[in-house]
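Not every chain is included here, but those present sit where they belong.
Residue numbering begins at 1 within each chain, and the chains themselves are lettered A, B and C in the order written.
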Amino acid sequence: MTTTDPDNTSTTSVVGGSRSTGTKATRVIGVAMVVAMGWLVLFGLVLSPADVNQGESVRLLYIHVPTIWIAYLSFVVTAVSSGIYLFTKKHSLGWDRLAGASGEFGVAFVALTLLVGSMWGRLTWGVFWQWDARLTTTALLFVTYIGYLAVRRLGGSHHQRAKRSAVVGLLAVLLIPLVHWSVVIWRSLHQTASVLDTDGDIDMDGTMLFTLFVGVVAFTLLYIWLVLHRTRAMAMEDMLEDRGLDIALAERRAEGVAR
Amino acid sequence: MPRPVDANDVASDVVIELREVVATLGQFPALSGATMQVDRGDIVLLRGSNGAGKTTLLRLCAGLLPVARGTASVLGHDLVTERDLVRPHVGLLGHQNGLYSDLTVAENVRFWAATVGASSDEVDAAMERMGVAGRLAGVAVAKLSAGQKRRTALAALVARRAQLWLLDEPHAGLDQLGREELDSTLRQAAASGATILVASHELDRAESLATRTIDVIAGQTHDAGESK
Amino acid sequence: MSALKVAWLIAKKDLQVERRSRIITNQVVPFAGVTMVIFGFALDANTDVLALVAPGLVWLATMFSLLLLVQRTFSVEADDGALDAMRVAGVDARAIFLGKAFGLVIQLLALEVLLLFAAVVLYGETIRLSGAVLLVTTMISATCGLAAVGTLYGGLAAGSKGRETLLPLLTLPAVAPVLIGATRAVESALGTGAAELSDGWQWVSLLTVFAVAFGVGGALAFGPLIDE
């Protein structure tokens, strides 16, 4: 079923005739990702120190912060590839699939942030949720991209899907600055920017910082690996739909001959 | 009756040219390979059983549907890339009327005419023609009978003076007088250079109106030749 | 015809439909009023708290009314295929966007004035003269933002089935920043909870940026969104 058809110009190039969504590159990235994850576990759980105030729970930081950053990255990738789809003459569906795949994992990563964050909140603040500006804006970000995914599922042709969702993807990304600066704008009780601070000096324990760095690398690799597979899978889905069209066409024509 | 045409439009007398056009509704290939050519001044009857794809064909020509495969050009412009150039010259009467039910007949016709810059004389003439001038002009569309609504939609279409008229069962719901009036309007428009596609199941009437007939069968078109 | 002129035509038509159907006067206004009363209930009728959160509630009620208005304005278009008709007629998508958004702005502004008045009466909110300019500027820029978002997503949802409920899902999170910003700005204008007047202006600039972003983005994106 997944063998390619020379007629399907839009999708064959992406799938490249292989039977799985993996390639040499993805396998390399996959291995690197697994190594980085192992490294993260080692540093996060064993080598990095407990925090003075927060104790062991600080280890959640190494998931919490990388996931939201990767979510930001995903949404920016979604916006950029949406823009490329929309504003280039070729209107290549490849970019749309990249946008979609990236959006899907962005949502997953934000969900992780919310989950880990609220667990962390339970440990440090005593409650799962605070009506804090950053938490709320993060929740909004989450819902907005659920809306983005809903728009992708509206149906219609591939280009219709691409156009609609590209518009939403471009507008939705405007929320990210709001989430990031929400702590400044609203004098929040959530941690203000301590890593990506504007004044440049980092006030964090060295090992912790390094562990965080490992976390970011690990999650970035995970993201790339997932997106590569997902875009390929999406290309196959689209191709299957085109193949479905061939079958449906034959059926419809036969219906005419039968009369 | 159609508006003066600018230079590139008259470059050729071929108004619609479809080659192996496939169009899908959802997953369904409602058009499975339509190839046809329609010349200026033609009145073409689209004939076919329920679900054959007549409505889909008309909506495609109006630029409302994407072309999944094949090539389509209307009025000398590509239907996909130059849609904006095509549309101002096309008028469509679909199964729906496209009227605002809270506005009166006159307000509706005027609104649609205004969006394409038709003069108020033309509006009055069109309403007169389709029999919705006089008392009806001031009645809200919500309070019209089915046939009166159809007449109003036709008046809005006539006022547009399009070059290509796409009519989906235009006779349905009209009474005898309305049918006569519509047919003579269409003949007149065709005589002055408009091109007309009519999908219809009322074959007696439509065959006597049309100059050519195209059969639509399971999403494909088959030329059935000149009818007059 | 120029896009702006068409936009004005469309806005005028929308306001005319509203004048005929009196949906806002008879129904949305009471709805918003009831919403505010019910908020009072839900908050236990604690007057101190109420006065504090009044600006937020005014905007919350506005937002829910926005949903009703957008739904109404697009069901007027979609009910009988008028949106399709506009697309076939080649009406500039930017004109449709601007026209419908402008119609919404007018209707929303009228509503907000009434809601503010209701807040004064129901929640004992007081309006101070020194904040009047800030108040008016906030209302205008916030309303433009709301109308832009509403029109954009209203158009996107208009064609698809189940639009009634896709609309809130898309609109509510998108207008949340307006809700926040406008609430703070109005708090400054009214001096609720000792908010500073000067603080308000930075919120107004946020609101304006939002309105411009969605206004321009919406006008550009509306074509692709409603097309096909």
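Assorted remarks:
By our rule, a contact is a pair of C-beta atoms (placed from the backbone, for glycine too) under 8 Å apart; a residue touches a chain by one contact, two chains touch by 3 or more.
Please read all numbers here as calculations on a predicted model, not as lab measurements.
Each kind of chain appears once in the view, while the complete assembly in this file is A x1, B x2, C x2.
Definition applied: only the chains that are shown with their structure count from here on.
Chain contact topology: the protein chains form a complete graph, every chain touching every other one. Chain pair with the highest count of contacting C-beta pairs: B-C.
The chain occupying the central position, as judged from C-alpha centroids, is C.
Taking the mean of the C-alpha atoms as each chain's centre, chain B and chain C sit 38 Å apart. The centroid of the Cα atoms in chain A and the matching centroid in chain C are 32 Å apart. Averaging C-alpha coordinates per chain places the centre of chain A 47 Å away from that of chain B. Counting partners per residue, chain C has 227-228 as the residues that reach two or more other chains.
The multi-chain contact residues of chain A, meaning those touching 2 or more other chains, are 155-157, 159-160. The residues of chain B lying in touch with chain A in their complex are 22, 24, 26-29, 32-33, 66, 68, 217-220. Considering their complex, residues 155-157, 159-160, 241, 244-245, 248-249, 252-253, 255-257, 259 of chain A touch chain B. By the touch criterion stated above, chain C contacts chain B in their complex at residues 1, 6, 9, 13, 16-17, 20-21, 76, 79-82, 84-91, 227-228.
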